[in-house]
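One protein chain omitted, others in place.
Labels run A, B and C following the written order; every chain starts at residue 1.
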Amino acid sequence: MANSKFEYVRAFEQPDCLLPNTWIVVRVDGRAFTKMCAKYNFEKPNDRRALDLMNAAAKAVVTDLSDITVAYGVSDEYSFIIHKSSGLFERRASKLVSTIVSTFTANYVHLWPKYLPETPLSFPLPTFDGRAVCYPTVSNLRDYLSWRQADCHINNLYNTTFWALIQQGGLDNKEAEKALAGTLAADKNEILFSRFKINYNNEPEMFKKGSVVFRDYELVEPDSHAITETMDSLAEPVKQSKTQTENDKKRRAKARIVVDHLDIIKNDFWDRRPWLLSNKPGKIPKET
Amino acid sequence: MANSKFEYVRAFEQPDCLLPNTWIVVRVDGRAFTKMCAKYNFEKPNDRRALDLMNAAAKAVVTDLSDITVAYGVSDEYSFIIHKSSGLFERRASKLVSTIVSTFTANYVHLWPKYLPETPLSFPLPTFDGRAVCYPTVSNLRDYLSWRQADCHINNLYNTTFWALIQQGGLDNKEAEKALAGTLAADKNEILFSRFKINYNNEPEMFKKGSVVFRDYELVEPDSHAITETMDSLAEPVKQSKTQTENDKKRRAKARIVVDHLDIIKNDFWDRRPWLLSNKPGKIPKET
Amino acid sequence: MANSKFEYVRAFEQPDCLLPNTWIVVRVDGRAFTKMCAKYNFEKPNDRRALDLMNAAAKAVVTDLSDITVAYGVSDEYSFIIHKSSGLFERRASKLVSTIVSTFTANYVHLWPKYLPETPLSFPLPTFDGRAVCYPTVSNLRDYLSWRQADCHINNLYNTTFWALIQQGGLDNKEAEKALAGTLAADKNEILFSRFKINYNNEPEMFKKGSVVFRDYELVEPDSHAITETMDSLAEPVKQSKTQTENDKKRRAKARIVVDHLDIIKNDFWDRRPWLLSNKPGKIPKET
Partner (left out) sequence: MANSKFEYVRAFEQPDCLLPNTWIVVRVDGRAFTKMCAKYNFEKPNDRRALDLMNAAAKAVVTDLSDITVAYGVSDEYSFIIHKSSGLFERRASKLVSTIVSTFTANYVHLWPKYLPETPLSFPLPTFDGRAVCYPTVSNLRDYLSWRQADCHINNLYNTTFWALIQQGGLDNKEAEKALAGTLAADKNEILFSRFKINYNNEPEMFKKGSVVFRDYELVEPDSHAITETMDSLAEPVKQSKTQTENDKKRRAKARIVVDHLDIIKNDFWDRRPWLLSNKPGKIPKET
């Protein structure tokens, strides 16, 4: 049963390597999560346990794949940023996407009982899909992340008001929708405050800003964007000695991976954490 | 915080729709499974519990996605065949691959305790990657599947002999490798029989042939390949009435999904199960 | 001036090989030909000299690239069909498209003075763009060609009536458009006949059917589609001896390349010329 006469079928596989020297975003999205939220009775507008589970799964992905420099999550989606100099899996789109989605899913399902101990999983299980997009410049990459965080803000303000109208205001879905039609951000803030004594600014940061996952080093003094320009004009992965690469790897492995809820639209977040864009590990903070 | 100024980033996403009217194979592969086999002490050369778990995960995928007409698995890999007329997810490669990989992974991790109750999972969890390949003709598709099953046979004969030499023959890895260097299939059969009284033909079908997953209907009399030719010359998805589509859907949903260990290289398997290639549900077998 | 430090840029080139075992259509389209028709005073609705020039350029392309089995042209477009078993240029899309477009353009410009001797070319010169599309089955391929020929018929009937209304009926463009709005084919035939004594059936075949270019061998008795089915179920290029390949090449080189105006929608055209789909040269017709 020689295999050789069938092997020609390998030639049908088509390469899908992503353009070198671009930032790769792999976004993972929950499949049919509206249904799932209903099935497992997730709290509205935000279920803290479900978000904590998402963050735990994302943290496992970042831990597992050190080419991911930062990740951002909101609701049932998570975006993982692979550094533009990375050659992980020869930058093959399907390999990158499937590996990240699989790692995310494995951890989500495995950690479920820890985060939702009173709600056992049943079939069909929660699953995720994914896609990869390339961004040539730091500006494009940051605009992508800003897009997601602005979306988080817009949706959360809407949802917070919508569910206040229902849960505390006694409206039904249609009435709440109608009450919000055409309202601006200021109007929603006003509704929340005047009718429900809710100051939106005091809502939890995780709900308002989403979650960022990254390796934590000592913050630096921001110095006017030099990193962006350096990264953008970079032609190739910086050549460094093997010792240097090994050192970087060790420092990266030692770094604590944190989940935080910060403004990633403004420069400050990036300026004080140059390692996110340079991929050059920072200084491990002293234990206190 | 208007979102519109960031939205241009959506234009960077590039379409990845697979060529219409071709068979889509999505292959899922275990990541670093050699390491994992060692970590969880999988039996050599085949761990029945681990294979049963793979099959259970594959069955869940076929159940979940009715556009999958047949799946074939061996060792830590599984190939899912999407019918050439399918328009699932607009045939987007990343969506198809990530959904199948995620569903497979979710079920693998969730069902682990059922199949390996004495071996609890620990980090890093088992994960899978995936890729999609298109095949224009039934011949190409069947050659792909024949390639995988021939591979299964070649590897299993080798591994069975290799581990017999070690486990029963007392050789170490290098000695066993050396003993098998340059041997043909007949030689390995001979080693197994003369030295270890193992008749390879009596080995479990699952180990020798791998596993096929499909919807089960009543077998038909084979009639000389008419299906292949019909399918191959098909231009477009067959237009049928809405009622017909609904009926098909119901019959498909009612069908029992089976895991079996059959020869899928020879014609007989395909000739007696025309629904695998036609995507036209067969007759539900009477309960006995 | 060592070149090595720059050579990394080669890695940015991305492969664009077309799926094996599919029919490749390369369609060439005139750029801004409406303007060009006006500039060079092409006759309306059809300029025989300009169509003859298109055909001559297409003939040169088919002569130059023997992997092209048939070509079909109408107006300022030409579709070249590369056999599904072809491995020309490793099936790289940009190489196939650019070579065909370049050969077509070179011949169009070079032969212009022969076909339009009284209308010298001036800048900007006539140019063409191109694209490649893959079709998995003979049905798909023939439907593509039928689409183009049906389009030719529909447009030519419209244009013939439109220009009769203007040139012989004294209407202006808007009036002619209005006169034809909502008319069916039968209505246009009626207008042509009753108002201008034009029997559309007697219009030149080239205008009504477009032009087919192919290598000419002795016609065979049609035998119920066996070729289509054989080609469609083919997995791989048929393996043949070197002598056979050489013989095929010689016969192909000897074949006369003809331009004709035939119905390519019906089966007859294909059934009597099996070499167009089989890529197996036929019998060279005896000189008479």
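The definition used in the following text is that a residue touches a chain if its C-beta (ideal position, glycine included) is under 8 Å from a C-beta of that chain, and two chains touch if they have at least 3 such contacts.
No experiment lies behind these values; they were computed from the predicted model shown.
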{"item": "Identified contact with the non-displayed chain, of C:87, C:124 or C:204", "value": "C:124"}
{"item": "Selected from C:55, C:86, C:105 or C:228 as touching the chain missing from the view", "value": "C:105"}
{"item": "Option touching the unshown chain, where A:22, A:79, A:127 or A:149 are the choices", "value": "A:22"}
{"item": "Subunit A, residues in touch with the chain not shown (by the definition above)", "value": "19-22, 84, 134-140, 143, 228-229, 232-235"}
{"item": "Chain not shown, touching residues in subunit C", "value": "1-3, 5-10, 12-14, 16, 28, 31, 60, 64, 92-95, 97-99, 101-110, 121, 123-135, 140, 143-144, 146-147, 150-151, 153-154, 185, 265"}
{"item": "Residues of subunit B in contact with the chain not shown", "value": "8, 11-12, 14-15, 17, 19-21, 235-236"}
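Basically, only the chains that are shown with their structure count from here on.
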{"item": "Copies subunit A and subunit B touch via same or different residues, half shared test", "value": "same"}
{"item": "Cα superposition angle of subunit B on its copy subunit C, in degrees to the nearest 5", "value": "180"}
{"item": "Rounded Å distance, subunit B centre to subunit C centre (Cα mean)", "value": "43"}
{"item": "Overlap residues in subunit B, where contacts from two or more other chains coincide", "value": "134-135, 140, 143"}
